[in-house]
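Take this structure first; my questions come after.
One chain of protein is taken out of this complex; the other chains stay put.
Let's look at subunit A:
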Amino acid sequence: MLKEINYQIDSLVAKLRRRQIVGSYNVAIATSRLLRNVVAASRCNDVEQLSALVKEVGSRLEGAQPIELAVGNMVKRVLHLIKEEHNVETEASDAAETAETTSESDDFGERRRNFVADVKQSIEEMIDELENTSTNISNQAWEHIHSKEIILTVGRSKTVEHFLKVAAQVREFQVIVAETAPSYQGHEMALALSSAGIDTTVITDTAIFAVMSRVNKVILGAHAVTANGGVVAVCGSQLVAAAAKEYSTPIVVCTGLHKLSPSYPYDTDIFNLCINPDAVYSFEAGDIIDSVDIVNPHFDYVGPEDVSLFITNVGTHPPSFVQRLIYDTYIVDEE
């Protein structure tokens, strides 16, 4: 591998480990750009070699920050693309073989070189798709949000923010944002929404249950969507989901395809992340932290039974359909 590429891989690995790149969208973009460069610079030109190379780079990246499931998703997506290109290739050459009598013997090597270029091309298309994820999701907004509705959301999801803003262009509705302690992302979210002219109310997390009876729809963002249709989302989502279930309020999750992960949550804690407890209890209060364990989980797991609908950049799907989407988009390890 080229030194330059190796350097790029190392620096992305370091950034992931140090959590200088966070958030599934940023991670997905960074990973796919890196994989594009890896593919473009690779000298190998048959399917196995290229797949092996991508897998190897992928495992290094995944090892750096297992919680960022988007890394693995992008790697599997690229592997899928490689296989598809190969299929197209072989079909084409089969076709060429059948029509051999008419065509002059096509230059085999030339075609191989095209293969790498084709893969690179399709990765670039994938990056384009990634960049348009938010827009594609938001385009469906007016189908889901109706006038005079009351929407509840937690945390600050870029996707949800964009979704609501687009909806606000055609509909008039009210948004309630739970403040999402201890990160208080809800405050930022509320500010962003109200500056776009949406009627926004911030409530404390404890008031979620109290207001739920008035809410028409809950819209959540996601950190990742697991293979069973469960959602890993900002801490506090499970609370919202439980309240919504009590009142039979539908929960809609806005997510890009890049968040769909083939991993299965065998334990609800497995995709969680405990971050610095500073936000929960200040480090300065020295005597307390000596005797009390303070935990600050970053995510919550919401099971598929609580989710009503996924709005993705390729359409809306029920949780049970996630399996199918994963099968269509990824190569899941056979072993």
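As a working rule, a residue touches a chain if its C-beta (ideal position, glycine included) is under 8 Å from a C-beta of that chain, and two chains touch if they have at least 3 such contacts; residues count from 1.
The working rule: contacts and distances are computed from a predicted model.
**Q** Looking only at the UniProt record of the hidden chain, which name from "CENP-T/Histone H4 histone fold domain-containing protein", "Trafficking protein particle complex subunit 2-like protein", "Translation initiation factor eIF2B subunit epsilon" or "Ras-related protein Rab7" is the right one?
**A** In UniProt, the chain that is not shown appears as "Translation initiation factor eIF2B subunit epsilon".
**Q** Out of A:Trp142, A:Tyr264, A:Phe283 or A:Tyr327, point to the residue that touches the absent chain in the complete complex.
**A** In the complete complex, the chain left out is touched by residue A:Phe283.
**Q** For the chain that got dropped from the picture, name the residues of subunit A it touches.
**A** 7, 10-11, 14, 17-20, 63, 65, 269, 274-278, 283-287, 289-290, 293-296
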